[in-house]
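Moving on, here comes chain A:
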Amino acid sequence: MSAAIRLDDLTLGYDRHPAVHHLSGSFGAGSLTAVVGPNGAGKTTLLKAIVGLLRPLAGRIELGSLRRSQIAYLPQQAEIDRSFPISVLDTVLLGLWARTGAFGRVTPAMREAADHALVAVGLAGFETRAVGTLSAGQFQRALFARTLLQDCAVILLDEPFAAIDARTADDLLDLVRRWHREKRTVVVVSHDLDQVRGNFPDTLLVAREPIGWGPTPDVLTPDNLARARAALERWKQDPELCLRGAA
Partner candidate 1 sequence: MNRRRLLAALAAAALLLPVGSRAAEKPLKVVATFSVLGDIVKTVGGDHIALTTLVGPDGDAHVFEPTPADAKAVAEADLVFVNGLGLEGWMDRLIQSAGYKGPVAVATSGVKSRVMEEDGATVTDPHAWQDLGNGRLYVANVAAALAAADPKDADDYRAAAAAFTAAIDAKDRWVRAELTAVPDVQRRIITSHDAFGYFGAAYGISFLAPEGVSTDAEPSAAGMAQLVRQMKQENIRIVFFENMTSPKLVETLAKEAGARVGGTLYSDALSPPGGPADSYLKMFDNNVPQLKAAMLGM
Partner candidate 2 sequence: MSALYDFLAAPFADFAFMRRALVACAALSIGCGPVGVLLVLRRMSLVGDSMSHAVLPGAAIGFLISGLSLVSMSIGGFIAGLLVALASGLVSRVTQLREDASFAAFYLISIALGVLIVSTRGSNVDLMHVLFGTILAVDDRSLMLVSAIASVSIAVMAVIYRPLIVECFDPGFLRSVGGRGGVYHILFLMLVVLNLVAGFQALGTLMAVGLMVLPAAAARFWAAEVWSLAAVSALIALLAGYVGLLLSYHADLPSGPSIVLTAGVAYVLSLIAGPQGSLRRNLLPQPHYET
């Protein structure tokens, strides 16, 4: 399987403190990978860096022939202004940004595609509702519809199932599986190890440094999980400069 995204000794962080360092490996084209690890392990940071919102402190992210416009990124909901007066339909239509740009018209065909997306996520009939009136689960469905419309080769999802009801989580997981069947590369940050074991062929276990990356049963061993927890408890007050990986 060719690599869609290759990481080469990647170190990411803020203010010289690494959130994740010396990460090397690749996400195969068409793979479905879960990124797991304790809180503060650098998972969100990794996704942000891949989509270009963060510059690496060291190392590289190689996208090959992938262009940024072919990567869809769904962050955690916290950054969105839920009280903004925008309808569900307009939110979903934003998924077509790559085609319309900032100023392009929305054609009837595009409108139809949006309607289909809403049906796919179970929000048929919600077009004119203001997003502020949606529940957390419904809003997440709307964001998934937007991601659907983006029609990207690579899809990055940051904790998409957190804080929503089980029924919605199941429905959205179906969507993730559909994307996998469509041979898109999907990377999902998740906290739910049972869900990961049940649905994700590959896993990247990271706790600031990579603990394991590969088929899920090989990575999510009790040993590895213990190592991950321990790695994060070692919080250094006066860190020395990291000399690893210089060779």
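Here is how the candidates were picked: all candidates are chains of the complex that A comes from, given by their letters.
For this structure, a couple of remarks:
Rule of thumb we're sticking to: contacts are C-beta pairs under 8 Å (C-beta built on N, C-alpha and C of every residue); 3 or more make two chains touch, one makes a residue touch a chain; residues count from 1.
Since this is a predicted model, take the numbers as computed values, not measurements.
When you check 1 or 2 against chain A in this complex, the one that touches it is 2.
Per the touch definition, chain A reaches candidate 2 in the complex via residues 51-53, 68-69, 71-73, 75, 79-81, 84-87, 90-91, 94, 97-98, 100, 102-103, 130, 150.
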